[in-house]
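Quick one: this structure, given as structure tokens, is what I'll be asking you about.
All protein chains but one are shown at their positions in the complex.
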Amino acid sequence: MKVLSHCLSALTLALLLTACGKRATSGSTLLNVSYDPTRELYADVNVAFANQWHTAHGTTLKIEQSHGGSGKQARAVIDGLQADVVTLALAGDIDEIARQTKLLPGDWQAKLPSHSAPYTSTIVLVVRKGNPKGIKDWGDLVKDGVQVITPNPKTSGGARWNYLAAWAWAAKEFNGDQAQILAYMTRLFKNVPVLGTGARDSTSTFAKQGKGDVLLAWENEAYLIDREFPGLADIIYPSLSILAEPPVAVVEANAAKHGCSEAARAYLEFLYTDEAQAMVAKHFYRPRKAEIAAQATLRLPELPMVSVDADFGGWAKAQATHFNDGGTFDQVIKP
Amino acid sequence: MSHRSATTESAPVRWLLITLALLVLSLFLFLPLLAVFVEALRRGTDVFFAALHSPAALSAVQLTLTAAAVSVPLNTVFGVAAAWAVTKHQFRGRALLLSLIDLPFAVSPVIAGLVWVLLFGAQGWFGPWLAEHDIQIIFELPGIILATVFVTFPFVARELIPLMEAQGSDQELAAVTLGASGWQMFRRITLPNIKWGLLYGVLLCNARAMGEFGAVSVVSGHIRGKTNTLPLHIEVLYNEYQFSAAFACATLLGLLALFTLGLKTAVEQITHQRANRRT
Partner (left out) sequence: MSKPRVIPGFGLSLGFTVTYLSLIILIPLAALFVKAGGLGPAEWWRILSAPRVLAAAKLTFGASAAAATVSAVVGLLVTWVLVRYRFPGRRVLDAMVDLPFALPTAVAGITLTSIYAPNGWIGQYLAGWGIQGAYSPFGVFIALTFIGFPFVVRTVQPVMEDLGPELEEAAATLGAGRWTVFWRVILPALLPAIITGFTLAFARAIGEYGSVIFISGNLPMKTEILPLLIVSQLEQYKYRDAAVIAAGMLMVSFALLFLINLLQRRLNWHKR
């Protein structure tokens, strides 16, 4: 009896000990909770910022990274993942953190320039090399025999941008006629054989498993596919797309608790500097600074783009109209 | 003639069945295992070993080992106690208890992770209290351990219960009559009888603990080099287009599986020989 209870209490104690401490108020580490396609970008940014911090303050700053679907990451922060900064796919997810917890203020988006989005991107069509199906624009995606790969808008931030981009094109094409737009979206999703849980999931399906004719993807993902799988795909710019603004924010309560508020703010401000903006361009995002974009080795083409704020009434409204239960996506996906 | 054909099959039927079984198993078991190794070595041994040597992989291995090192002993102690209670004694509610012990088998790993979030997450029952005392359970090692313990809960017990049921309690009863204390009896009689079954249960429990994905994925913060276990690290690599590296790490778990199976076969052989010697 005694042996057992001793064992048990020792183990409980061990559990508790590992639970506490570790990173309480050291202030020397920073946790960046981000979405899927930014892995390569932040790998570079973190090294550069840590160096700069070391030169400026003489202390070593360790930056930890966590990546995953944007909604999943936001949920993790709500449930207690100790993020000091969040760099997610869309403002709606950070809004949700602010709404459900007291970790950051409701007006977080006003704290940094350009509504807290240091880089932008857009949605493009990725087709198989040589474009055998002759895909030129959104309208071609609903043709018979065309398979479209996109993640699930319910679980993936990138997929929501894909969805809204297609919607915006249809709205323009059909002069805002709701029934026709819905009919187009329904036919589009009839052509989707696999709904990945995240952007990376869908890219793997398209590139690695050889499934589908068109992949709807972030522009930066599209160029990354070209680099990782040379000769596999071509990038098609549609006649209209959407300005995707992935936002960043300091999770103020967490950063304060960990004693790294200053570092967290400096880290996000660093994203707007020339040095970081050049990295942004290098990883095929669109820098905010026009002169950096102009210097980039790869000039990303200009194209007409709608924006969530101007054309969809902001993320809260877009989320409710399209992606919540009973929204347009649920109608579209109905058999 | 009719007698013979009724207790065994004719040679052609026999070989047909063997071939069929072999075919099914090779399509089903050998091929996936082979695929893991082929994919891992596709870009050569350099990439293979580099993937295993990367700091992130090493920390993932370390975390996986730590989680297993805590959860396996816990569930072993539980398995022995549960098997003892259930097989050496009759009591009301035994069937219910047996079903409850089996329950984690049938609980989706996702639910196994979710329940801990509901308990210890920032929005959960104990969330506010934990936050006040600055204790982090979810998205840290304790959460990963709890999820692992939940998922591997029944393995040892399930291996031991049928074994001890079959062995009966005669030897223990004899020991009691001869005046042995409970602890002596357990150590001298029960433990030697069940040790190989126990070992196999522990091995399976360990393999599952190290390989668990769904439950751990829910409670891990996916922080690179910190809260990624080996299976999660494999997913990360897979998502970073480092397919060869992903499969290289998968070979570690594949080898673990093979090692487990090999050891099990050896154990069975030993018990078999013992049994033969005794008779």
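Miscellaneous remarks
A and B are the chain letters, set down in written order, and residue numbers restart from 1 in every chain.
Assume a contact is a pair of C-beta atoms (placed from the backbone, for glycine too) under 8 Å apart; a residue touches a chain by one contact, two chains touch by 3 or more.
Please read all numbers here as calculations on a predicted model, not as lab measurements.
Although one chain is not drawn, the whole complex shows that of B:A85, B:L191 or B:I270 it is B:A85 that touches it. Interface note: of B:E140, B:E212 or B:E240, the residue touching the hidden chain in the full complex is B:E212. Those residues of chain A that touch the chain absent from the view are 1, 4, 69, 71-72, 75, 78, 96, 100, 152, 154-155, 192-197, 205, 208-211, 323-325, 330, 333-335. Not every partner is drawn; the one left out touches chain B at residues 2-3, 5-9, 14, 17-18, 20-22, 24-25, 27-33, 35-36, 39, 74, 77-78, 81-82, 84-86, 88-92, 95-111, 114-116, 118-119, 123-125, 146, 149-150, 153, 162, 169, 172-173, 176, 181-182, 185-186, 204, 207-208, 210-214, 218, 230-231, 234-235, 238, 246-247, 250, 253-254, 256-257, 260-262, 264-265.
Quick note on the criterion: only the chains that are shown with their structure count from here on.
Centre-to-centre, using mean CA coordinates, chain A is 36 Å away from chain B. Interface of chain B with chain A (complex): residues 70, 73-74, 77, 81, 117, 120-124, 127, 131, 134-142, 145, 221-227, 236, 238-241, 243. Per the touch definition, chain A reaches chain B in the complex via residues 4, 7, 11, 14-16, 18-20, 22, 24, 31, 33, 36, 39, 64-68, 76, 78-82, 100-101, 198, 200-201, 203-204, 207-208, 224, 228-229, 257.
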